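Removed from the display is one protein chain of the complex; every other protein chain stays in position.
By letter and in written order, the chains are A, B and C; residue numbering begins at 1 in each of them.
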Amino acid sequence: MQINNGLVYLIALPLAGAIILLLAGRRADKWGHIFATLMSASSFAVGLLQFSQMLARPAEERAVEQKLFEWISVGSFQVDAGLLLDQLSICFVLLITGVGTLIHIYSISYMSHDKDRRRFFAYLNLFIAAMLLLVLGNSFLNLYVGWEGVGLASYLLIGFWNQKPAYATASKKAFIMNRVGDMGLSFAIMIAFATLGTVSFAGIKEAAPNASTASLTAIGIMLLVAATGKSAQFPLQAWLGDAMAGPTPVSALIHAATMVTAGVYLITRSNFIFDAAPTAQLLVVIVGAITLLFGAIIGTAKDDIKKALAASTMSQIGYMILGAGLGPVGYAFAIMHLITHGFFKAGMFLGAGSVMHGMDDEVNMRKYGNLRKFMPITFVTFGLGYLAILGVPPFAGFYSKDMIIETAFNAGGIKGILLGSAALLGAGITAFYMTRVMILTFTGSPRWDEKAHPHESPILMWLPMAILAIGSVTSGFLLSRGDTLVHWLEPLFAEHGEHEELLKPIVVTSLALLMVAIGVAIAFVKYSRSEVSDTAPEKVSLLTRIVRRDLLQDDFNEAVFMRTGQALTSTLVKTDEIVIDGAVRGIGSAALSSAGALRTSQTGFVRSYAALILIGAVALVAAIWVVTQ
Amino acid sequence: MNLSLTLLMALPLLGAAVLAALPKANALLAKQIALGSTFLVALVTIAMAVGFERDNINLQYVESHQWIPSFGINYAVGLDGISLVLILMTTLLAPIVVLAGWNESQNGRWSTKTFYILILVLEMMAIGVFAATDVFLFYVFFEAMLVPVYFLIGGYGTGERSAAAVKFLLYSLFGGLLMLASIIGLYVISGTQGGHTFDTQALSQLQMSSTTQNLLFLGFFIAFAIKAPLWPFHTWLPDAADCATPGTSVLLLGVLDKVGTFGMIRYCLTLFPEATKTFTPTIIVLSVISIIYGAFLAIGQKDIKRLIAFTSISHFGFITMGIFAMTSQGHSGATLYMFNHGFSTAALFLVAGWMISRRGSSIISDFGGLQRVTPVMAWAFFFAGMSSLALPGLSSFVSEFLVLVGTYTRYPVAAIIATFGIVLAALYILIPVQRALHGPITAGNENLSDLTLRERVAIAPVVVIIIFLGFYPSPLLKVINPAATHVISQMGFSDPAPTQLGGK
Amino acid sequence: MNAANYLYVSALLFTIGAVGVVVRRNAIVVFMCVELMLNAANLAFVTFARINGNIDGQIMAFFTMVVAACEVVVGLAIIVTIYRSRRSASVDDASLLKR
Partner (left out) sequence: MTFTAPVLNYTILSPMLIVLAGALIGVLVEAFLGKAFRPIVQLILTVGTLLLSLVQVFRIRESESLSAAMGSVVFDGPGFLLQAAILIISIISVFLIADNENFTALAAAIPGSVEEHASIQQGNKVTEVYPLTLFAVAGMLLFPISSDLITLFVALEMLSLPLYLMAGLSRRRRLLSQEAALKYFLLGAFSSAFFLFGAAYLYGYSGDISFAGIRDSVVGGSGNDIFLLIGIAFVSVGLLFKVGAVPFHAWSPDVYQGAPTAVTAFMAAATKIAAFGAMLRIYYTVFANAQWSWTPLLSGIAIITMLFGSFVAIAQRDVKRMLAYSSIAHAGFLLAGVIALNKAGLSASIFYLFAYGVATVGAFAVVTLVRDSSGEVTDLNRWTGLGKRSPWVASVFAFFLLAFAGIPLTSGFIGKFSIFSAAYESGAKGVVIAGVLSSAIAAFFYIRVIVLMFFTDSHEDATTVVIPSVLTRITVIFSFVITVALGVYPAPLIDFINKFATFIR
């Protein structure tokens, strides 16, 4: 492994940005946004530099490492603060800093009216730094720092407008559900150290072949728990919808393009564990399949444009997780979908932001309509993203999603059929709800309030959208042409044997397109033919109501965890007061009252004292007699 | 003979003497003298820490004089890595507490100068209790420390302060007396085995029947468990912390309570290795209960000070668990945890104290929207909270994770249950953060003033230490590790080897 | 006559005295009961002197008598004083100090 001492700048630049802006306070209000953007951009530049250097090296020498300092060293628990840049992490570095910089630029304009814009940019920089640490850390513990760091940044950004109690609650919910996932990561690290004696990627990779399947499975499952938390996968998905409380650029960057995909990174990064733990892998694909459907279904009933997109994100990440769970054959496709998704979903979120910007922060799509007339650029960029997510050839999503569906079918046996069908079905539903979003927002008759004056966004906002749209169009083709990405990542993953194909690729592609067509058609029939009301219909089926309630995810969590937790808390508080402290106070007052009772034995009558002495003397004689017998 | 430690103890006493000679009226001068002397003590400690030979497992700065020769009692002090770190924590916290709580002596029953005399005497005794290598000397400091704290709580606190002070004192005295019984036992046994002595080293060589060992162990342990405080001996702490001034609370939770966990390492483990092994499972269970229980209770509190007190109970559960895990990670982690907890609790209590003194209430729901009114104070509180929930990158993460990892290798179930504490930690920190800092600005908070320069200067070193040690704990770990490993190996333990290495 | 019988008498006297102290109210009578107990002890001393065949016990008895006389002086002084203050010699009346 080569040493490269420049890696630290990737992180240091945005981190410095965050610290300077936070410490400088209001003094930095004037230039803070520019400074932060520059920091992010220079980090991107460093990333590009590293990438170009990496390209110059032969495949097996591309990975570079940097040891910063000895971090924790106790006994055999040795963890260095070390960074690792390899073919996998460079993908993320470029995505994070690239998309991140675009979103910085976008935010300059988007947040221009907010008096706390500086703070916003500080948080964004903090996020970039933490996310880079996440993907660059050379051990699970370093990753963990980034992992919680992005959680913190996400918390701060979701709650950026925390003067609204609902937003503050949303941020808290996100943090806590993430912590549940983080716990999984803790477990994984503990198990890894206890069984393998190391927590670094390289060390574990080396030790894994000798380890028992059971312990690897345990580590794998715990990593999956971590991934579900951060990537909003079933069953820890409930926070993502609420996370839309944050400013829209945040949703684009953190809750679409980068942070939420950290779970996919984690699983891909730990490929050496999952490859040797089939049970864990099976769970991964199950989680992926469930979530991709779950998210898609939720998406069908959302009227809030951001929440619809959030549901879509959840679903798309489900695809990635599914891909990553399919083993060596799927990792590259998961990453590819991650990258393409990064472009088109970020683009669409920014588009949504642009719409909101023009509509006085209205998010209800039922209050939109016919916006393409007023926001042509937004319409076009959003539309390109739409085509990409649908998987219409030759847009980006077509290449990546299709490959995942195909690989799923090829997973073999019943499993393959079930997974493949789920993925296909998901594609159909995706087509339905995304078309719904398009129709409700950009076409039909206007349904907005009279006060609204829809207008196109300034260049600082539409330029990033345009760039991302270009990515949505081209990235899939570029990455999959000649299996570029697959080969690029190949050195990292185990070799995979040829699977027998269940269905020919062309069949899968056709089926997927058919499903998409059906989805689009249904949406057209339902929303384009008839007038859309500006309020959600009240009289709907039970199923619809359940879907509107996010498939009861919050109700379930509230009933099962929150209520029991609250009941437990109040019980314990009372127990502490009444039982434990009560016992202590009881001893005190019992002592006092019995002392008071004993006190009355002092009657004041000298004869009773004499009697006491007499009794004492007799008792003494009796006792001495007993003792000596 | 090296007089450094005695000098170190003499300095605060000297400060106290100067204060005593001052006229009552000059409160400002009293504060300045107190700050000056604590600062000086901190500097001397740092110098001593620099001069400490890290890889030398023998006691350093050793000093021994006969005190009561007929009982074999010596004035004997010395430092190993563990005690050095704790003394460092104590002396660093002291000037911060003085500076942060500049005005907290105002509402006391007595004068400002008395307040600082008590603080300085307490500091001196805290140094002594950590430095003592003679069990009797340790006990003297252990008990005598109660007196200044008692008067600090009862004389300068708020609310039901005298009841809280009495509760604190009685709890501690009760534990202390049990320990006295055990110390007497040790003394008598040492008399039958080569002469009366209180030297920790010599006492650890005693031969005892297992029953005796168990009983004596319990005497020590219960005293320390009350002090630490471990569930179910904890109920004095919330009351005390609730009523004490923030500065006193910092010293109480940050320094005084550490004597309990320090005592477990120094006395329970080294003096009674066999009994320790017997009781370890029970103690691990108690620790885990403390972690979870403390966290739940913290979630359920309405008063910010009580909340912090309960978080500490949870944290002390971690420390105890780490100590009794008997692995080098657990042990070093626990010691580091003690240090870090001192600063994160200091941050929490000091900031909470500023919030309370401005708002005139310590009920969490009386606050709201502070982030918009007093951004710096809000940030400080948030930062302290993050440190308390062991956010990676902050010092408490390192120690908490070490404890968990170290425990897992020997007691996986305990470690797993304890890890749930980190989720609960997120709850007990974020709930008050949301209520106090976020949301609309509630009535009565509109005109609160932000942190003054003095307050910022006081909290800054805490922040710096927490962040620095989060990223670079090595300076401390290098000091702690040899001592911790020494304790473990003396007990006959070694770290469990990775279970899966060397083939299937 | 068996010397042990004197011991029985002595024990009886002692018991009468002790019980008397407990049951009688008049301070003078109570005090007399104490004197009775002292004399019971004296009887025991003398008896033991006889049994043991030396005169230590008899000497002791003399000392006891002298001491008892001193006690009377002090005791009566106290009892008379209290009688003058309270116009009552009942020991039960003097029960202000209690609890």
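Keep in mind that, in the parts below, a residue touches a chain if its C-beta (ideal position, glycine included) is under 8 Å from a C-beta of that chain, and two chains touch if they have at least 3 such contacts.
Note that the structure is a prediction, hence the values are computed from the model and not measured.
Q: In the complete complex, the chain left out here touches which of the visible ones?
A: A, B, C
Q: Quickly run down the residues of subunit B that touch the omitted chain.
A: 66-71, 109-110, 136, 139-144, 146-147, 151, 154-155, 161-162, 165-166, 169-170, 173-174, 177-178, 180-181, 184-185, 187-188, 191
Q: Tell me which stretches of subunit A touch the chain missing from the display.
A: Touch set of subunit A with respect to the missing chain: 588, 591-592, 594-596, 598-599, 602, 604, 606, 608-610, 612-613, 615-617, 619-621, 623-625, 627-628.
Q: Mind pulling the subunit C residues that touch the left-out chain?
A: 7, 10, 14, 17-18, 21, 27, 30-31, 34, 37-38, 40-42, 44-45, 47-49, 51-54, 56-57, 59-60, 63-64, 67, 70-71, 74-75, 77-79, 81-82, 84-86, 91, 94-99
One rule holds in what follows: only the chains that are shown with their structure count from here on.
Q: Name the graph shape formed by the protein chains and their touching pairs; answer line, ring, star, complete or other.
A: line
Q: Using the average of all C-alpha atoms in each chain as its centre, how far is it in Å between subunit A and subunit C?
A: 96
Q: Rounded to a whole Å, what is the gap between the Cα centroids of subunit A and subunit B?
A: A distance of 37 Å separates the two centres.
Q: Could you pull out the residues of subunit C that touch at least 2 other chains?
A: Not one residue in subunit C touches at least two other chains.
Q: Send over the residues of subunit B in touch with two or more other chains.
A: none
Q: Provide the residue numbers of subunit A that touch subunit B in the complex, in ascending order.
A: Touching subunit B: residues 22, 25, 69-77, 81, 141, 144-145, 147-149, 152, 159, 162-165, 168-169, 172, 175-176, 179-180, 182-183, 186-187, 189-191, 193-198, 207, 210-212, 215, 565, 568-570, 572-573, 576, 580-581, 584 of subunit A.
Q: Per the contact definition, I'd like the list of subunit B residues that touch subunit A in the complex.
A: Checking each residue of subunit B against subunit A gives 171, 232, 234-235, 293, 296-297, 299-301, 327-329, 332-333, 369, 371-372, 375-376, 379, 386, 391-393, 397-398, 401-402, 404-406, 408-409, 412, 415-416, 419-420, 422-423, 426-427, 430-431, 433-434, 437-441, 471-474, 477, 481, 484-485, 495-504.
Q: Give every residue of subunit A touching subunit C within the complex, in rising order.
A: 599-600, 602-607, 610-611, 614
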